[in-house]
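Let's turn to subunit A:
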Amino acid sequence: MAEKILMKGNEALAEAAIMAGCRHYFGYPITPQTEVAAYMSRRMPKIGGTFLQAESEIAAINMVIGAAAAGKRAMTSSSSPGISLKSEGISYMAGCDLPGLIVNVQRGGPGLGGIQPSQSDYFQATRGGGHGDYHLLVLAPSSVQEMANLVFKGFDLSEKYRIPCMLLADGTMGQMMEPVELPERAAEGAAKPWALTGTEGRRKPNIINSLALEPQELEKWNEERFQRYDTVRENEQMSESYRMEDAEICVVAFGIAARVAQNAIDAVRGRGIKAGMIRPITLWPFPEKALKAAAKQCRAFVSVELNMGQMIEDVKLSIDCSRPVSLCCRTGGMIPSPDEVVAAIERAAEGGK
Partner candidate 1 sequence: MAKVTFEKDLCKGCGLCIAACPKGILELSREEINQKGHHPAQITDQEKCIACAFCATMCPDCVITVEK
Partner candidate 2 sequence: MIVFEKPRALTDAPLHYCPGCTHGIIHRLVAEAIDSLDIAGRTIGVASVGCSVFAYNYFNCDMVQAAHGRAPAVATGVKRADPGKIVFTYQGDGDLASIGTAETVHAAARGENITIIFVNNAIYGMTGGQMAPTSLPGQVTQTSPYGRDVNTVGYPVRICELLATLDGTGYVERVAVNSVKNVRSAKRAIEKAFRNQVEGKGFSLIEVVSTCPTNWGKTPQDALKWVETDMIPYYPLGVYKDKFAEEAAK
């Protein structure tokens, strides 16, 4: 068993990527994720990998496209404004059915915003981020350990389904230091007969492309892709339940919000309110099954988020609006306090909003 090391989230993520077999990192400095690039700049040259500080976030995502097209595990990382820059490239990755990992260590927005943590890119991530009908796999770590574990999961799922994966972290996850046990080194990834490895005169050329001017062809591509999304929705929903066995009020929170909410739940339990939490780990596919099951036993839901109310929509949708769902939120870099979440749970328990 590996030892536990105290690591910063951004660095644990980077080391995990290397252990997962990623040898191509393309990034650009932006707070609060620059440590990922800095760590990669030190590690990659030592293991014969590629570290490139690209000229922009746009260039970086396009470099990921090149390396992924060539069949390699490639990744980039950025924070909110940089992710907006990447949105065209992300759409291209989805349209080309390329695997790859995009890390968003969210900060306050919109615009230049702030450098403190937020979850205000939830819509951007779960609705694809760029133009066109597509989805990304979206994974939300809520500890430094998960920053590492979900990198492995992200690469594996991304290659299995040929869907790009976004690791949606927040500034707290990136900056905090916790003990982490790094996973075992990854085995070889899935075979990639579609990759651009050179014909060697032995096969027809492979073409990685998202252009289809014939609308019937483009529709067919979209429909085939959505069949894969259906398989993902069916098989890959992930969430963690906390004190849900007898819960009457269900808190839904991810990332740093879940850490705060957990404290709040323990506090209200002490006052006799039966609260529990479902913590989505996959934001896409959203853990609808877990929420639908919770709606059978819980009389109210509270969505705790670091934004103006984004995941709350998916909570309502996944339970078909069958129960009241209220919002407890802070934004701009502010983090809800346990007391604020307690108050929100109490209001929900009283039937208020």
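A word on the picks: all candidates are chains of the complex that A comes from, given by their letters.
Assume a contact is a pair of C-beta atoms (placed from the backbone, for glycine too) under 8 Å apart; a residue touches a chain by one contact, two chains touch by 3 or more; residues count from 1.
A quick note: this is a predicted structure, and the numbers were derived from the prediction, not measured.
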{"item": "Selected partner (touches subunit A in the complex), from 1 or 2", "value": "2"}
{"item": "Touching residues on subunit A, where the partner in the complex is candidate 2", "value": "24, 26, 50, 52, 54-56, 58-60, 62-72, 74, 88-89, 92, 96, 196-202, 205-211"}
